[in-house]
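Not every chain is included here, but those present sit where they belong.
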Amino acid sequence: MGMVRFGVSLEKDLLTKFDRLIKEKGHANRSKALSDIVRQELVKKEWVEGKEVAGSVIMIYDHHKRELVNKLMDIQHDFNKIIMSTQHIHLDHDNCLEIIAIKGASLQVQKLADFLKAVKGIKHITLGMSSTGKGI
Amino acid sequence: MGMVRFGVSLEKDLLTKFDRLIKEKGHANRSKALSDIVRQELVKKEWVEGKEVAGSVIMIYDHHKRELVNKLMDIQHDFNKIIMSTQHIHLDHDNCLEIIAIKGASLQVQKLADFLKAVKGIKHITLGMSSTGKGI
């Protein structure tokens, strides 16, 4: 429902290369490839422009570090409005993978990541930048 | 335990700017800043070199799309060896945020993301690239 069909033109040679790219990336067809590309751009824009976004904050840490776990908990509670839930994996005897699902203004998410990053004992923090789906 | 202290030298002017960066990013001190930078490089290397990695695959999709949910489930089961668990958030009436915690060879993770991306109805897929913590 709600699909619009329209025509575009590409140089013949470029179209051949586009079709090869589509095949390599496993897209079903040109329309699917185009919609993926457009959505990818829209998600980037949402993050840059400070819109409401969704995604994850991913942390690796050694849970043996003193006070670490409590500090991470405290910080997360300060940001409870943008944290939906967390998922915790015991990677090995020492290392934890914690994935925080977030939904909120991109600047707030960045701030949360910065606060967590500053905690002693955190080995790695990264953001998984996705979207609430509403704007894409 | 196991900390090594060593000396480095920077141009005076550059050191001032380094200290300003540290303050802006909320690092505790120069040592913490340096260890973060080194670890960040090591994580990048693990992904590029096909090492065992950890992190997340993040998807946004509209669960009303026919067959979508079943296909996503089937693909995930084919990759059950690298999937630890998944976390599902009902973003609104239509949109789902699904965060798959993964641990495995980076090429396998990439392949999983490619398969999921090809499913009709997926709005956005992105990787949260982190580490098992062992190599960093």
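Read from first to last, the chains carry the letters A and B; within each, the first residue is number 1.
Please note the rule applied: a contact is a pair of C-beta atoms (placed from the backbone, for glycine too) under 8 Å apart; a residue touches a chain by one contact, two chains touch by 3 or more.
Treat the numbers as computed from the prediction; the structure is a model and nothing was measured.
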{"item": "Homo-oligomer size of the whole complex, from 2 visible chains", "value": "4"}
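Operating definition for what follows: only the chains that are shown with their structure count from here on.
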{"item": "Centre-to-centre distance between chain B and chain A (centres being mean Cα positions), rounded to whole Å", "value": "8"}
{"item": "Residue ranges of chain B touching chain A (in the complex, touch as defined)", "value": "25-28, 32, 36, 39-40, 43, 54-56, 58-62, 84-85, 87, 89, 91-92, 94-97, 99, 101, 103, 114-115, 117-118, 120, 123-124, 126-134, 136"}
